[in-house]
Structure formats: C-alpha cells, structure tokens
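For this view, one protein chain was removed and the others were kept in their places.
Chains here go by letter, A, B and C, matching the order in which they are written, and residues are numbered from 1 within each.
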Amino acid sequence: MRELRVGLVGCGQHALMYLLPALHYAPIQLVSVCDTNAERRLRAKRQFGAEADFEGIGAMLRGPTIDAVIACGPPDMHRAAAIAAMDAGLNVFVEKPPANDLAGAMQIAEASRANGRHCMVGFMKRFALRYRQARELAQRRAFGKTTHVSIKYAHWNCPDLHWMLVYMTVHTLDLMRFFAGELARMSIERAETAGQFTFTVQAVSASGTLVSLVTSSQEPRVKEHVEITGEGEVVVVRNVIELEYHRRVSPTKLFTSDLHDVQLLRPDFAIPNPEQNTLFLQGYAGEMQEFASACIEERAPSVTIADGVQAMRLAQLLARNTTGSFDLME
Amino acid sequence: MRELRVGLVGCGQHALMYLLPALHYAPIQLVSVCDTNAERRLRAKRQFGAEADFEGIGAMLRGPTIDAVIACGPPDMHRAAAIAAMDAGLNVFVEKPPANDLAGAMQIAEASRANGRHCMVGFMKRFALRYRQARELAQRRAFGKTTHVSIKYAHWNCPDLHWMLVYMTVHTLDLMRFFAGELARMSIERAETAGQFTFTVQAVSASGTLVSLVTSSQEPRVKEHVEITGEGEVVVVRNVIELEYHRRVSPTKLFTSDLHDVQLLRPDFAIPNPEQNTLFLQGYAGEMQEFASACIEERAPSVTIADGVQAMRLAQLLARNTTGSFDLME
Amino acid sequence: MRELRVGLVGCGQHALMYLLPALHYAPIQLVSVCDTNAERRLRAKRQFGAEADFEGIGAMLRGPTIDAVIACGPPDMHRAAAIAAMDAGLNVFVEKPPANDLAGAMQIAEASRANGRHCMVGFMKRFALRYRQARELAQRRAFGKTTHVSIKYAHWNCPDLHWMLVYMTVHTLDLMRFFAGELARMSIERAETAGQFTFTVQAVSASGTLVSLVTSSQEPRVKEHVEITGEGEVVVVRNVIELEYHRRVSPTKLFTSDLHDVQLLRPDFAIPNPEQNTLFLQGYAGEMQEFASACIEERAPSVTIADGVQAMRLAQLLARNTTGSFDLME
Partner (left out) sequence: MRELRVGLVGCGQHALMYLLPALHYAPIQLVSVCDTNAERRLRAKRQFGAEADFEGIGAMLRGPTIDAVIACGPPDMHRAAAIAAMDAGLNVFVEKPPANDLAGAMQIAEASRANGRHCMVGFMKRFALRYRQARELAQRRAFGKTTHVSIKYAHWNCPDLHWMLVYMTVHTLDLMRFFAGELARMSIERAETAGQFTFTVQAVSASGTLVSLVTSSQEPRVKEHVEITGEGEVVVVRNVIELEYHRRVSPTKLFTSDLHDVQLLRPDFAIPNPEQNTLFLQGYAGEMQEFASACIEERAPSVTIADGVQAMRLAQLLARNTTGSFDLME
C-alpha cells in the first residue's frame, strides 16, 4: 500500500479547515465523504476531490474500497463511527474527544481489541513541532531525569463543565501523560465563579516526575504554556510555537550569562514553508502523517484509544465535585 | 455571479500549499487546472476537486467556462498567462513577480489597459492580518501624519542578484509604497560579499514620509520587521504576526509607564481558527478574498499590475550597479 | 521627623549593592554602620557617608542617635539585631529571612509585641514595580474575584534544602500570600535528585483563591513567573519586569483580536530613569521608601514580622519530608 485510501465521516468546519488540508501532507487519498448534511458533504467532496459521498457511514463502508476511516464531529459520533469502522475491519482516526464519556471511550477500546484494529485519537498537540522537540530534548542524556512538568492551559468561557472538560481540558490531560508518563497519584482543587471553572492539578508520575496543571475557563484568550524541568536543564514552550532550551550551566558560571546557555526556536513567519505553517505548528499535519504511516506499516499509531481512555478517566475525576487526592494506580 | 469559477495555471508546490488552500476561504470554485507536468496537474486536480485538466493555457481557456485565471509559476509564465487570460476577456491573478523584468510587467499593464481587464499581483503581504491592521492604525486621526516607515527584510543566500531582487526584495519594494505612498526620491547603497548582497534604501514619499529599507541575503534566517511612526505614536510589526501599538503619551507622563500606553496583538496558537492560521497571517487567504470580491463586483482589485510595474521599476534601480540618489517623479 | 536616621548592621556585598543605594531614594540618612569586619564597615562608611562605625550593635545603639536599624547578614544575626533594636525602642528592618527558623521568627514577633515596635521584613518582591501594579489590577472591580494565582520560581543548585528554603523559596512563600491572601489549606509534593529539590504546592486561600506554586533548584537560571487570574481577566508578570494584562473580551469577539485586549508594561532600558532602574524594578527602593514612611508616620509597615512568621511556617512545612495535605487554619 503506497497511499492510504480513506473515507471521512463528518464534513463540518473543523474537518474542512484542519483535517482535510492536513491530508495533503500525508500519503493519503480522500476517497469518500459522509455527512447527513448534503451541502456540507458536497462542499467537502468538491473542495478536496473525493470520489463519492454518502449520508451514513454504513453506506460509505459498502461503497468504494477504503483502507481507513477518519471521523470528525460530535463525540458520540466518534464513538459510533470508530466502532463501525473497526467492526468492518478498518483502522480509524477519531478527533478528540473519542467519545462523550469514559464508558464510550472504553467501548471503542473494546472494539479495537475485539477486531484487532487500531483507533488513533486526534490529540494533535502531541505532534505540534515544538512539543515533539521538547520531548526529544527531555529524553537526551544531558537533560537528566524529568523532575517536573508544568502545563498552563487557559481559555474563555465554556457552555458548561462537561463541555470544558471533554473539548478543552482533555488536551492537557493527555499532554501531562505525554511529557511525564503514566500518573501514579493526583490531587485536585477547583474554583467556580459565575459558572466557569479553574482547576489546579498536582500529580506525580509512576517514575517520580512532579506535574502541575492549571486549566481554566476564566481567561479572555486561549493560552498554553509548557515547561519541562530536568536536572539542571529546562525546556519551555510558549504559545505552542516558541521553544526555549536552557542548558546546564557550569557551577563556576552561575552568576554570568554565556551565549551558549539559552537556545531559541521560533518560526520565521516572513516565509511560507512547513516550519511556519500552522498545520505543522499545531500538529494536524503530523498526526495525519502518523496515522498514514501506522496504517501502511500495519502497526499501532503512537497515540491510541488507550490514551483516549486515560484522558477521559482523568476528565471524569475532575468532573466529580470533590477535591482531594486520588491514587491512580489501583 | 455568486462564486468565481477559476482556472489555475501552474500546479507546483507553492500553488498546492498556499494558493489552492486559500481558495477555500473565498467564494471561488476551482474548475480547471493546467500544467505541462501531468503528475503535478493531476495531483492538484484530485486534491482540490477540479473538473478538468489541461497541458496548456490555450486549451484551458477553450475548456469549461471560467471567469478568471490564477497563474503561479516562473515569472515569464505569469506574464504570458496574464496576457493570454486578459486577451480572452478574463481577469487574472498572478503570483509575484508578475514578470521577469520591468518590460514584461509593462506588457501586462498594456494588455490590461487594452482589454479592460484586471491583473491582480500576488503581493500577499499587503493582506497579512497585522499589516492591514498597522495600516489602519496609521490612518487614524490620532496617529497624525506618517513621518517614517522602516522595513527590514533579511534572508539567506540567493542564487544571484536578479533572483534576490525579483523573488524576495520585490515584496518589500511593494510594502514601502503600501505604507508610505508613492515615492518621490530614493538613494541606494549596496554591499556585496561572496556574491551576496545587502541594500540600504533611503527614500522620501511624495507626501514627505521618510522611508528606510534594508534588504539583505546575508542573514541565516528569513526575518521581517516593520515600523511606522506618526506624530507621537508608532506601530511595530514583528515577524509578520505580532503587532505593538504605542499610543501618544501625555507630556506630563513621559517618565512613567501607563497600562494604556502599549497594546499588543499576537496570535494565540493554542487554538485553531483563522486568526491563528498562517494562510490568514501571511496574507494568502486575504488576497484570494480580494481577488474574488473584485471580480464579482467588477472592480479593480486593491493591488494591480500598476503596483507590479512600480515594484519592478524599483527592483531595476537596485539591480544597476550604481549608488546615489534617484528622482522617482520625473 | 523629616528624615529617618538609621544605623546599618551588616556591611556585606548585598547591603552595599542593594540596600545602601536604595536608601538614597527614601528620606533616610545613614548615621552609623556596624560590622565585625573592619574593612567592610569602613568601606560602607566611606562609600555612603556614615558618621560613625561600630564593631557591635550594642555599641551602635549607644552611639549617635538613630531612629531605626537596618540589618542585613546571616539569618540569626537578623533575629538578634531585630530584638536588640526593638528592645532599645527602635523600629527595625531586617533582610529576609528574618531568622534561621520559625522559632527565631516568633521570637522577633514577640519582641515586637512586647516593645510596641515594628519589624519590617525585606520581602522586596512585594515592592517590585510590576508586582505592585499586578496586585492593583487584580483589586479593580473589572478583574472580578481572584480565582487563581500561579507562581513559578526556579533557580540553580543550592548547598542544601534548608538554604534553598530560607534564602530562595521564602520569597515565593510570601508572594503567595501577597497575591492570594491567607492560605487555608495546602498540599505539597517534592522530588529530589542529586541533592536538589523541586516542590509543587497546591493551595487554597481563605477566600477561595486557588494557588499553584512551583519552586525548584533544578534549573540553570533564576526564573520567576507570576500569573493572576480573575473572572475573564488575567495579569501576567514575566521575568519580574514585564507585565501583560489581558482584559475581559466581549463574548461576541472571542474568536477575534482587538487592539484593546492585551496591554503591556515593559521598561525601556534605553533611558536611565527610575522606571528602568533595577533598584525600583526589583523592589529595593520601594521597600526602603515604605520603611521610612512607616517609621516617620509611626505606623506599621505593609509587611511585618507577622508575614515573616507565616513564610517561615510554610518553609517549615516544606522542609518536613512528607507529602500530603495540610490544614493551615487550625
């Protein structure tokens, strides 16, 4: 298989603006599109050159041959489409959240196991250029053990808590595990004002990395800030696109500044190329490349429904109206 | 006409990555694609859902009805395609540079005049979100007269001087006029080292605005920095995407800092939406929206071959191996 | 009293470079200096024009009349000097930490109570220009309730944990209370690698503000970052000197950027004036102004030994080798 033939379920704005454009950077051919809304599916079909369009996923699966399915719509549709696709023997990619709740995510995981098919979950932040580089830096010998991971993710008002948790917070619940590994215990505090929430999470990973998470719907802009501390080194990613790496400093030079100490990666937006392209910077191109590679190489993608289940499990913990400490290894 | 039907001439990487994706943000339907290379034109046709493909522009113009042509390829192809399209009664958009030299640009201008058709030139930086905002700020009454425009544009090595001038420098030669208006006189200095060039340009516009331009192929990265000074106010655009506006300060407060004094616009890349999308930030979406609007409203676009001629005229001045002062109003 | 006459105890580098220069910005006259090291005390005397010098504080208190004492040296000297000064009926300023441990700080508090004299503690960060502005912004009606305070404070290796806690961490333990008010409960996690420590602290103030603190000796540089979130607004202070204020955004404009949304305060180091002076930016000038005003107006300064006791109490909690949640209101 040189090129993955895919069918898209869900032709709304997000698919049109991020997932379909990202397909062009991967060995993927869009074959079918599926949406209950005819205008939406015909627009997607025409703008991205699909061969066929369908009202429902059942018909799409019986249509022109496809190797895999991509689903992008409401969470429960993700769940239904993922299970239908894997039951039909196809690998599937679902946008996050994979389902509306933990139970739904676990149904997908079960369908994956039962069918021996893979469900990749669209945690595109794992493929954002700077986050990949940050993780690589943190895995170098010079970095030492990762002692601390800090994530701040703030954004504007959400319609309600469930919405905040499954659409927004879920990103950072996954990023904690991406940077710190599996979590062993966690304590949560929350503040609610005028129906909006701020959560602070303090966690420790199985390997002893401390994690601090702040996630809030009390800010006027969408902000994201990540810091990963090692032993005498730190890497910071600001605003998703800018990375600063602070190298270990010789003890004799602690009070001075060397040119070598801080290194910076920043896109130069004066030129159009992939390094400056938001599809790459935000991770959409990278997740599609990984999905295509994994399908073509018949292996599991680097982020699967197992990660989706863990993220939904953490979201469920935050949703409960209790504060306190939770043992996550039981 | 609700939607512009266009034919694309030239299906290379740049069209695929920037112009064709930008069409989706404008009322434009891609009808035909044209390229001498079959693989390229079939890929573009499939990925963006064109109806028909052609080896040459002549055949394309005789194919399915189109309202306008978009050309993206080598400069001389721009010239030829623009003239052919306008001779066939169609408006045309050409990527920059519009032609290989001033004479070529003037031929397009003549074809535009003779046919009463418009040729828009792809100076996309005029549509970059921050540059549009900077210009609007500079036109507010509070800003006062624009006293100074400063542009720094630096990038890595170019194959030769002609290449540097028509592919890279031409952007800033146009931006000078965009921000300062028509130029009245100009003096040029150049430095050459190892076949690479730096130019400094000092100009004065017809309305008395001073202009400083630095353009260089001696730097390791592609950098762009613009500052526009008024009377007691200034607006700065860094790295194309970040704008700082420094407001007039009351004389009694010159030595203090007020919260109100500096305002900042910066994309929040943590969220995918048009304000954070490079197609908008770099201007590709905006130029396609303007081309579609102008064609549909049967008016001249805001940047035409007349601007292309002026930019090529300035590029020709820089190409001459002389320094000194030039009167541009004669 | 138009000008405060003070005696300085401890003439080391820190006093010479920060406290003595800061005196010049307050109505303070340096009368006496005191240090067991003759070279140090004579240098301070000469460079800052004191009238008299002494080997010990007892002699100094019996020397030329002074209104107040400033102590800057090892923590236990702070304690001893503070008590001696107050026993002699004088107000006193001590550098942080006020004592070597909680018990020492409580002795000072007792001496303050018993003598009816004030002991100001040198938490200069409370007087740093940006932190004062941040706190004022957070107290405006538009800001709403403070929902979250986040403090990151990282620095290079410390000799041992006690040193880290009383010299470095103590600053942020005080800043938490400065921005969030009295804390009600707190949970702590720590990681130790190669004798260096990172602590994460998750707290809730009596008024319900969430607090996240990260303090680490695992980074190669001294970094400080503060964020204060309200209801739909946030103020960020980066690197002590730069403040960003994000205003509430109208719900209809969440997906766009207005010029008004983000306001920035940043020193312009191209000019020498107090707004750019590190003595003001870091808070040394401000704390001396407050000490002088409080003494002259015969009132308690805005930060006293009561705050010092609270900071030392929190430091003691961190020093215990236990993680878990602590009720701070008992």
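By definition in this document, a residue touches a chain if its C-beta (ideal position, glycine included) is under 8 Å from a C-beta of that chain, and two chains touch if they have at least 3 such contacts.
Keep in mind it's a predicted model, so treat the numbers as computed, not measured.
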Option touching the unshown chain, where B:Arg5, B:Arg132, B:Lys152 or B:Arg313 are the choices: B:Lys152
Options A:Ala52, A:Ala88 or A:Val262, residue touching the unrepresented chain: A:Val262
Residues of chain C (touch criterion as defined above) contacting the omitted chain: 14, 16-18, 21, 24, 29, 45-50, 153, 155, 221-224, 239-241, 266-272, 274, 276-279, 281-282, 284
Missing-chain contacts mapped onto chain A: 133, 137, 244-245, 255-257, 259-267, 273-275
Interface with the unshown chain - residue positions in chain B: 144-145, 147-148, 150, 152, 154, 156-157, 187, 189-191, 193-194, 196, 198, 200-204, 208-212, 214, 216, 218-221, 227, 229-234, 246-249, 251, 254, 261-262, 324-325
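The rule is short, and it goes like this: only the chains that are shown with their structure count from here on.
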Interface sides of chain A and chain B: same vs different residues, half threshold: same
By mean Cα position, the chain sitting nearest the middle: A
Separation of mean Cα positions, chain C and chain A [Å, integer]: 41
Gap in Å, rounded to a whole number, between the CA centres of chain C and chain B: 53
Centroid spacing, where centroids are CA-atom means, of chain A and chain B in whole angstrom: 35
Touching two or more other chains - residue numbers and ranges from chain C: 261-262
